[in-house]
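Every protein chain except one is present and positioned as in the full complex.
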Amino acid sequence: MVETESLSFRFPESLDTILKDVSLSIKPGRTILTGASGSGKSTLLALLNRLYPENCDGILEGRLELLGRSHDDYAPGEINQRVGTVFQDPDTQFVMERVEEELVFTLENLQTPVEVIDQRVTEILESLQLTDYRNRHIDSLSGGEKQRIAVACAMVGQPEWLLLDEPLTHLDPVTANRFVDWLDHLDNVNVIVVEHRAHLWGDFFVFFFELDQGRIVRNEPFQAVDDFTFNPSPAPRQAVEHYVVDEVERDSFRLKGVTLKARIGEVIAILGPNGSGKSMFLRSLTESDRRVGLVPQSPEHLFFMNSVEQELQFGHEESIDVVLYELTLEDKRVLHPLSLSHGQKRRLAVGIQLLSNKQLLAFDEPTAGQDEPSLHALEILMKRHAAKGQTILFVTHDLSFANIAHTFYLMKDGELSGPFGDELWGDTERLRHYRLAGGRQRCHSMI
Amino acid sequence: MSLHDMNPTIKFGTMTIIMFGLALFYNPWTPLVIIVGTLTIQLLATDVSWKKWSLFLIPFLVTALGTFWTTLVFGKELGGETWVTLLGQDISKEEARIAMSLSLRVLAFTVLSLLFMLTTDSKRFVMSLMQQARLSPTIAYSALVGFRFLPLMQREMYQLQYAHRLRGVPLDTKWERIRHVPKLLLPLLAGSIRRAERVAFSMEARGFTSGKRTVYERIDIKPSDYMWSGIFFILFGLSIWIGI
Partner (left out) sequence: MLKSWKLKEVVLVSVLSVVFAVVYLLFVHIGNLWAGLIGPIAYEWIFGIWFIVSIISAYIIRKPGVAFISEVMAATIEMLIGNAIGPRIILVGIVQGLGAEAVFAMTGYRRYELWVLMLAGFGSAVTSFVYTYFMSGFAMLEPGYVATMFGLRAVSGMVIAGIGGKLLSDLLLKTGSLRGYAIARSGNVHG
């Protein structure tokens, strides 16, 4: 599909080259692209579907050939009729208001005959088990739900190639598993996936590329890898604080009100399926209680200053150097927060709240889109703040990272249950009920 | 057969012709007949909420009144025998007639365009312009995206307010929140601009081009559209006839 030769790329307003001397050839089949956060993966994908360089007036050097033609041979939107894309950010990748309209819009673009449009929409929703969402307003969906809809939109046009930018980050473990299986059963589409957590894909891939600071450092056949490992935090103190979470109702969805009892220095994980109300719970928890700080699922929502530095320094006098260093943001000090890569944005949001000195720090999916070093940095920071006497509460779909917690709560249909200790992991019935396990395990010896 | 289903482009064309036609008449009767006729149609063939209608009408009632008295006071002297004396100005019957006609005209415009506005769905209007008036799809779909930003920006506003509160800006009382609004406007606009860019990228990524596309939801021209158009023109003809 792609042939590049000593490709380099930079944005017009900065001198940093984002991609340097990239020569690669991506063949039909299944390719994984990994690399540290900020290494240029999303930028490379944007070159592959031709959004860049034209749309950002980026400066491109070298040869870039897509589907047999030079990239500048295509009109805007032309190649996208053969290449479907799922962007990294589930929040801002939709054009229309409702799910059905979005799918129809895509098919109209591809000049699909009107007679088959309805059928195609029905089919794709059925095959991804999304039929119930057909008439939903996209803005009212949860993060994971949006991500699944985005996949449907990319696939409904039956593209030859599919570009997925970290498509599993907001999916619960069972849904993620099912998705990989689903993709595995399609045989007429070639995929390029950007992914930090390769182990979730078993032996799905054939080709493997790794980017490091804009350079291709590995280009080899793919080999299945193991999960990362994390260790539990030390036991918390006994003093208990009470947090009241009010009931919330949105159309047919109802979040039950509860009182959360959290010990000082406790690290709590909230787990549960997509759309079960976790984000709503955190929001309700924060809304009325001044002692709580929150990193929302969409970290951009927290930003309101003009640079990373100002953002971190807002409202206090403490030094920000340590946090900058530990979150590997020190060379991004003067950048505008919204121009960071996704992982960087999330880390910045985490940094902001860590400096806020709240009694309880709540994080909505802080692990989404993070590479291994960042996850470990996050682990260390969380543990340190717990040791200092703050309470840490986080929502995640990453079950290995969840290991750092000593207390677990489970959420389903707006109802919180818990607390549970480590015994949770032996209770297969419960894990299955909360969609944390029980999706068919991917077998590692399929090819 | 309700006016809500009328083809938006034809409806728009009809209204436009009548409104520009109206500007040619300087008697009070023509606009008055249009007002009465339009309201009758609105009563019989639509389910417009009259409460909403009144709310939209109020500001333009004020304009109509303003037009009336300023034409009286600042209007050119037309001569003729004095009819009444107001604020030391002598006003002739002819002058009063002109003032009446200009202010009724304002009301006739208002009544017609409120009828259009309250019976036309913006999305259908844009789609119909694309299908019947050859509006470029690029503009049409960009406009649809624009419409979607209205509710979105309202939500972003709350989102921003919430974020600022999370960051420690005191926003507990209503007054504090209102006073903080100006500080939110610039970030709100900046955020919308960024979002607009992302949406444009998504359109392109979904294969949107300025070229050919199929149309799933057709907005056709039906015989009843000609009928409605006919009714409005008959009303207009009637109003001219009565005016003369």
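Each chain carries a letter (A and B) given by its place in the written order, and its residues are counted from 1.
By definition in this document, a residue touches a chain if its C-beta (ideal position, glycine included) is under 8 Å from a C-beta of that chain, and two chains touch if they have at least 3 such contacts.
This structure is a prediction, so every number in the text was calculated from the model and none was measured.
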Checklist entry - Given the contact definition stated above, which residue among B:I35, B:L114 or B:I219 touches the chain not shown here? => result B:L114
Checklist entry - Touching the left-out chain: which of B:I34, B:L102 or B:M127? => result B:L102
Checklist outcome for this item: Per the whole complex, from A:C56, A:V114, A:V189 or A:A437 the residue touching the absent chain is A:C56
Next on the checklist: Could you pull out which residues of subunit B are in touch with the chain that's been left out?
Outcome noted: 12, 15-16, 19-20, 23, 56-57, 59-60, 62-63, 65-67, 69-71, 73-76, 98, 102, 109-110, 112-114, 116-117, 120, 122, 125, 136, 138-139, 142-143, 145-147, 149-150, 153, 186-187, 189-194, 196-197, 199-201, 203-204, 208, 210
Checklist outcome for this item: Logged for subunit A, residues touching the omitted partner chain are 11-13, 54-57, 76-77, 306, 336, 338-339
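Simple rule for what comes next: only the chains that are shown with their structure count from here on.
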Item to check | Separation of subunit A from subunit B, taking each centre as the mean of its C-alpha atoms, in whole Å | outcome: 43
Next on the checklist: Could you list, by residue number, the parts of subunit A that touch subunit B in their complex?
Outcome noted: 49, 51, 55, 75-78, 80-81, 84-85, 87, 89, 92-97, 104-114, 117, 139, 153, 157, 286-287, 293-294, 301-304, 314-315, 338, 352, 356
Item to check | Residue ranges of subunit B touching subunit A (in the complex, touch as defined) | outcome: 141, 144-145, 148, 152, 155, 159-160, 162-164, 166-168, 187, 194-195, 198-218
